[in-house]
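Shown here: the complex without one of its protein chains, the others still in place.
The chains carry the letters A, B and C, assigned in the order they are written, with residues numbered from 1 in each.
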Amino acid sequence: MSHLPYLAAGWILLAGIFGMVTSRNLVHVVVCLSVTQSATYVLLLTIGYRKGGTAPVFSDIKPTGKVVDPVVQAMALTDIVVNATVTALLLALAVQVAKRRGTIDPDQLRPLE
Amino acid sequence: MVQAAIAAPALVAVLLAAGGRWLPRPLVDAVATGTVLAVTVLLGAVLAAALRHPVVAWLGGWRPRGGVSAGIPLVADPMAAGLALLVAVLTLAALVFSWRYLVEVQAIYHALMLLFTAAMCAFVLTGDLFDAFVFFELMSVIAYVLTGYKAEEPRTVHGALNFGVINSLGAYVTLMGIGLLYARTGQLGFAAMGARLPGQDHRLVTVAFALVCTGFLVKAAAVPFHFWLADAHAVAPTPVCVLFSGVMVELGVYAVARTYWATFAGAVPGAGPALASLGVVTALLGGVMCVLQRHVKRLLAYSTVSHVGVILLGVAALDHASLAGAAYYLLGHAGVKSALFIAAGTLLNRFETLDERELHGRGRRMRVPGAVFLIGGLGLAGMPPSGLWAGKSLMDEAAERAGWWWAAPVGVVASALTAGAVLRVWLRVFRGVGPSGEGTDEHEDTETGPRMSRLPWTMLAPAIVLAGGAVVLGLITGLIHGVSHAAGLFVDQRGYVAAVLSGGAWHAASEPLHPWTAAGVIGGAAGVVLAVPVAVLGLRRPAPRLLRPAVDRLRAAHSGHVGEYAAWLTAGVALFGLLLFTA
Amino acid sequence: MSHRARFAVFVIGVAGLAVLYVLAAFRLPDFGGRFHPYGERAVTSAIAERTKNVVSSVNFDQRAFDTVGEELILFASALGAVVLLRTVRREREEEAGEHGYGPADVFDALRLTGYALLPVTLLIGVYIVAHGHLSPGGGFQGGVVLGTALHLLYLTGDYPALDRLRPVPAFEAGEALAAGVFVILGLAGAGLVIPMNAMVGLEVGCAIVLVLTKFFEQALLVRTDEAGKGEGT
């Protein structure tokens, strides 16, 4: 149990890369990329977890109890925004590739030379 | 003051994005150029201050108490400030070049260029690893958009997509590494982490270094992370290429160097040899690929790969003299390569193509771009007293001392290959030498809207200034001293930590460096002499039969297939990790 | 490169990467441990600043510069969507409503739900933004709700109404100004959690509307003319 959560993050990372490598569709590639990124939030939040800790918000509890690490949460929040924007931009590019090249299968796209 | 250099371009970018659609184009140009000019002046002042004493600014006033802080510092040591200044100068050149170039969509191009400046400055100046990741992403996002700017062309969007996917993947691997470091040190600042790394588990630290470096090495286009670069550079608008090749790619190497010296110094013994191996392969493969290209921008792109490999090799010696050489090489390369891209842009504008065979002899009347190609070729070859030569000379001397006898020949070969390719273009396009071949008959967008009858001075002046400056850089002794001082501070981890966390003194003793050594001059001459046969042989039919299978295989490997690039990236991380553990 | 060769490269890479990662993972502190020096410092600082939601305090105060970068990323990518998905020559945009876009035959119940949900969702969005310094949620999450809420109108099949409710230049300007104010607050000020939170809400909401608008246009309106077809294939 003590290191399992970190391994879960690693699995998600590698699974995402596997999807990207074997993909036959650029939209699928971009979605797999966003799965890869989700590994980073899982890693960050598992690192910041503290047994018995509560969420780092003190609206209803007095500020003495144990809380989990708020810094990793702030990082994960930033990361989620980055994920959404990068995914949207790459999908926009994928749409344009489909229009200009007529296919979004990486195997059929002509080399760029 | 440091904050203003980041805030000013970002704020003007925001205003241009909000109101730019109602402003006339000349006003947008003037506002953007004026802003970057102001930023250049500001960064000049920051650099001057940093040369006296490095500037540390804690944002929001979260100064450290008892050696720890909850905030983020900006650290302007001379190296960082100097690089930020280079960013500003190149953006200025690119914007002046764009006055009469590139069709604007509202004012978004200018807004993005300004944001790009802000992002690169922030990336260079930040003293916090996670913050560096955020600005790395900002930089990358803007770069994807600028690459795909001419969205109506098929190659453009394809190149931008490959660039985006591979760079983002690299960045996420970096973030995993940041996570590992955070778990062990409980810190995010370079200095704060560096202060806590000694005594940590060796394996964890090494893996974290490998992962953190991945994103930066992707940006630096080290083999096998380099595939995206040519795809993106060949299709990005010319002024954007100036920034990409001139400084963005090099920022990847800077980031590796910064994380190493500020945080990991001494904790990863394998770092030097591992980075050097990547550097050597990158320098050579980039050079070979460069010679094989016929598309002028793609050719220049591979030459960037090769030269960044040389810079990486210089950093890998992990020594202050070599780092000074690498920094000087970077400076010289930035000038030459930017000028070459601008000259290529004028060709594209004139003839709607960048295929070297199709351009055969058509540039005879274009004196200035021709001169830029000639000077640029000689500069890349490492002809004294160019900046590349001076940097190379310093790096070679340091490598010699470290017993890396092979470093100098690798540099000469890389210079000869890349310079030979550029000189070949000069001979063929501007002199009309060699048989005129058939082209691909594929026409590209001119990037200017209507084609121009005469090239305006705004398109030529930046190229002349940059190329001219870069080839005499080796004569400016004061600058060489400045760079060696900057490098001396850069490699002083204890000084960095003290200055950031407790406002302590940060002085480095650095003996003055001199590039004018016999070995250095011979190395430079060798580069030029070897470049000539590369150029002349290249004019004839390509690759002799014996080499053809290898050449075909190399070309096939650079396939534009994004899945393949991702596979290579994964293998690259594994390889780099292995090298770190075994070397 | 053949499929097999690519896969071989990948397998070698992934095996190496997995070994590296596992090596490191087992050297990390145990899951759920007590070693969080930065976290504890952040909590102390947030309490000193009287911000109840520590995550907001980190995002908008202690590490506000990260969020400045994040907002600029959002800003840049909204600009990017405008540039990359612009209608270029050879393409024309069909008049909205010409074909009754959206699911044309929407059940009345669904349509009513759409209309009814819109104000409720907007209200929830504003609420989430406004309480960011006190409770979970904040400018970012609320902004997403606000930005997405407008597109509930799509559910109603009322594309023209949607079009009227999102004048693109206004959102561009709103987004840009919010980003600008945020940069000033983030770089110059300290302890400005509440206004920064509000700015993020505005910025995120506008950016999401812009990006979604561009994608809706691509999905529903933009057509490539016959002449442009097959080019570059």
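Quick note on the criterion: a contact is a pair of C-beta atoms (placed from the backbone, for glycine too) under 8 Å apart; a residue touches a chain by one contact, two chains touch by 3 or more.
The rule we apply is simple: contacts and distances are computed from a predicted model.
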item	value
From "Xanthine dehydrogenase family protein subunit M", "MrpA C-terminal/MbhD domain-containing protein", "Nitrate reductase" or "Cytochrome c oxidase subunit 1", the hidden chain's UniProt protein name	"MrpA C-terminal/MbhD domain-containing protein"
Omitted chain's touching partners, listed by label	A, C
Given C:Phe7, C:Phe35, C:Tyr115 or C:Phe215, the one touching the chain that is not displayed	C:Phe215
Contacts of chain C with the absent chain, listed as residue ranges	53, 55-56, 128, 136-138, 140-141, 144-145, 147-148, 151, 208, 211-212, 215-216, 218-220, 222-224, 229-230
Contact footprint on chain A, counting only the chain that is left out	1, 4-5, 8, 11-12, 15-16, 18-19, 23-25, 27-28, 30-32, 34-35, 38-39, 41-42, 45-46, 48-49, 51, 53-57, 67-68, 73, 76-77, 80-81, 83-84, 87-88, 91-92, 94-95, 98-99, 102, 104
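Everything that follows uses one rule, which is that only the chains that are shown with their structure count from here on.
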item	value
Chain A and chain B, separation of their C-alpha mean positions in angstrom	28
Overlap residues in chain A, where contacts from two or more other chains coincide	13, 17, 21-22, 47, 71-72, 75, 78, 82, 85-86, 89, 93, 96, 100-101
Residues of chain C whose C-beta touches two or more other chains	6-7, 10, 14, 17, 21, 28, 36, 38-39, 42, 58, 63, 66, 69-70, 73, 76-77, 80, 84-85, 231-233
Sites on chain C touched by chain A in the complex	6-7, 10, 14, 17-18, 21-22, 25-26, 28, 30-34, 36, 38-39, 42-43, 46-47, 52-55, 57-59, 63, 66-67, 69-70, 73-74, 76-77, 80-81, 84-85, 134-136, 140, 204, 207, 211, 214-215, 218, 224, 230-233
Chain B-facing residues of chain C, complex	1, 6-7, 9-10, 12-17, 19-21, 23-24, 27-29, 35-39, 41-42, 45, 58, 61-66, 69-70, 72-73, 75-77, 79-80, 82-86, 88-90, 169, 172-173, 175-177, 179-180, 183-184, 186-191, 231-233
Residues on chain A engaged by chain B in the complex (per definition of touch)	9, 13, 17, 20-23, 26, 29-30, 33, 36-37, 39-40, 43-44, 47, 71-72, 75, 78-79, 82, 85-86, 89-90, 93-94, 96-97, 100-101, 106-107, 109-113
